[in-house]
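A single protein chain has been removed from this complex, and every other one stays in its place.
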Amino acid sequence: MKPFAYVSAPDVATAVRTIATEPNAKFLGGGTNLVDLMREDIEQPDTVVDITRLPLTEIEELPGGGVRVGALVRNSHLAAHRLIRTRYPLLSQALLAGASAQLRNMATVGGNLLQRTRCPYFYDGASACNKRVPGSGCDAIGGFNRNHAILGTSDDCIATHPSDMCVALAALDATVEVESVRGLRRVPLADFHRLPGGTPHLETTLEPDELVTAIEVPELTAPSSYRKVRDRASYAFALVSVAAALEVTDGVVSDVRLALGGVAAKPWRARQAESVLLGTPATEESFRRAAEAELEPAVGRPDNAFKIELAQRTIVATLRRLSDGSFGDGSFGDGSRA
Amino acid sequence: MVTLRMRVNGVTRSLELEPWVSLLDALRERLGLTGTKKGCDQGACGACTVLVDGERINSCLALAVQYEDRDITTIEGVTHPIQQAFIEHDGFQCGYCTSGQICSAIGMLAEHGAGMPSAVTEPGASGLSEAEIRERMSGNLCRCGAYNGIVDAIKEVAR
Partner (left out) sequence: MSTTTTETKSPPRERAVGRGIDRVDGPEKTTGKARFAAEFPYPDLAYAALVHATVARGRITGIDVKAAEAVTGVLSVLTHLNAPVLKPAPARSMLDLSTMVSATSVNYLNTDEVHWDGQPVAVVVAESLEAAQRGAGLVEVTYQEFPAVVDFAAEEANAKPQPNSMLGAGSAKKGDAEAALAVAPVSVDLRFTTPPHNHNAIEPHATTAVWDGDRLTVHEGSQAISWMRKHLAYRFGIPERNVRMTSPYVGGGFGGKGSVWPGTILTALAARATGRAVRMMLTREGVYRTVGGRTPSIQRVALGAGQDGRLTALIQTSVTRTGKVGGNSESVAEAARHLYDAENILIQQNLVEMDLLPNTFMRAPGVAIGTFALEAAIDELAGELGVDPIELRMRNEPARSPLDGKRFAHRMLREAYALGAERFGWAERTPEPGSMRDGRWLVGMGVATAYHSSVQFTANVTVRLSADGTVVVRCGFQEMGMGGATVQAQIAADELGVPFEAVRVEYGDSDLPTGPMAGGSAQTASIAASLLSACEKLKGSVLALARRSGDSPLRGQRLAAVEARDGGLYRRDRPGAGESYEAILSRAGRPSVEAAIGSESGLGALAGQVRFMAKFINDQRRWVKAASGAQFCEVRVDPDTGEVRVSRWLGVFDVGRVINAKTAASQLRGGIVMGIGMALSEETLVDPRNGRVMNPGLGDYHIPVHADVPPIDILYLDEPDPTMPLGLIGIGEVSITGVAGAIANAVHHATGKRVRDLPITLDKLL
């Protein structure tokens, strides 16, 4: 790890002032991603601004039914919170599907938003990676790319965003609140992460001196769920995940939110599928058509082409479960019946 | 160099270290508390699990400086019936992941007791089924494959 200066920020004002004045500084939250990346010399900040003592740990109900979550609320606490469990099951489930209990006890909401990809070529200093060293090339495109993106990729990068939480937030139309010395601004989650294009090293629209202070989630009335498909029963990143909320009125889809994880460099809001579904009968057939429409532009590579079919099947399965309300039968791959 | 204090197993310890020293390395190499193990140093195995103010974390991804004034419990500070249960149910073979499994289990029992859910918690359910234990303990890898014994040990203590 490259040596760095350590500053513990007592309040938000100090935090954003420090990051604005210190060149090459980074905020440090739970450390579950940044410390790992620093140990691998992928991140090499000169100054680390520890924000874990900032008072951003509240979970508040908003007038109008939404919820505001401080950026330093830890993943485990958010998942367990009564408001989240009752009103946003998909968010609670997404959080609980991520990492391990120990990591969820450390990881913060803000840090989760800023997780970097798990592409092995990004992690490996000896490999070419445009995200790590812009212009160096991408070894993942002719290499091992089983875990890689099928939507929104570019010739420069096919990495995925690894977060589960963000997939739920994308489905929920969450807003990210960010603060800097220039003041406060709100960024819709949909605009927070970027697709790679020709600049895969730019992963979010956050400015280098901005601090995520909170997320806000609007009210959700539709039943919702999060389904994660991975290579072992727990403690693995998603191959594909689906966050969904579905309201069916008189057999017809009256409200639907759908987002995919493990398929793109950002949590992928499935707008195409939603538009196909809205107003159509809540049938297997509609679900399949919607899923196909969403994955129509997908590009598979030798190792990850299966994700196109897997994503469609997982969308259908998740919507089917939501429409017939048959949760709790162990069908969500958790092995609990097994 | 940073000077900081933390309570480790009930004793206030003063440490002088660089800010890039992990909590794990501070415990093992500076305080001589080698019961906490390093298995991957990247948050992927759980061997380094310790309790911070009663909550389980991976100490390999924690910078020691971040834990100033916190209450750290390592295996050396654990006195809990689960230890005997591990022995009786043969919840280990080589013993290398064991410290982490035990600290994790203690943290897990507290989480469950506080009503925190897991990925397999059915709505309205509150028991600690085998499936619950397995999911909640999945952050602790055991290559010897002593999982059955670990689950049995936890079941016995949770009873």
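For this structure, a couple of remarks:
Chains: A and B, in written order; residue numbering restarts at 1 for each.
Here, a contact is a pair of C-beta atoms (placed from the backbone, for glycine too) under 8 Å apart; a residue touches a chain by one contact, two chains touch by 3 or more.
Just so it is clear, the structure is predicted and the values come from calculations on it, not from any experiment.
The missing chain, though absent from the display, is touched by one residue of B:45, B:109, B:128 or B:157; that residue is B:45.
Touching the chain that is not shown, out of A:72, A:189, A:229 or A:256: A:229 (per the contact rule at the top). Mapped onto chain B, contacts with the missing chain fall at residues 18, 20-21, 25, 28-29, 32-45, 47, 74-76, 78, 83-84, 86-88, 90, 92-99, 102, 130-131, 133-135, 137-151. Counting the whole complex, the residues of chain A in touch with the unshown chain are 1-3, 39, 41, 118, 120-121, 124, 126-127, 139, 142-144, 146, 229, 231-237, 239, 306, 309-310, 313-314, 316-317, 329-331, 333-335, 337-338.
The rule we apply is simple: only the chains that are shown with their structure count from here on.
Spacing of chain A relative to chain B, judged by their CA centroids, is 27 angstrom. Residues 1-6, 8, 28, 30-32, 35-36, 38-39, 48, 50, 52, 76, 79-80, 85, 92-93, 96-97, 99-103, 105-106, 233-235, 327-328, 334-336, 338 of chain A are the ones touching chain B in the complex.
Residues 2, 18-20, 22, 41-43, 46, 49, 55-58, 61-63, 65-66, 68, 104, 107-108, 111, 114-123, 129, 131, 134-136, 138-140 of chain B touch chain A in their complex.
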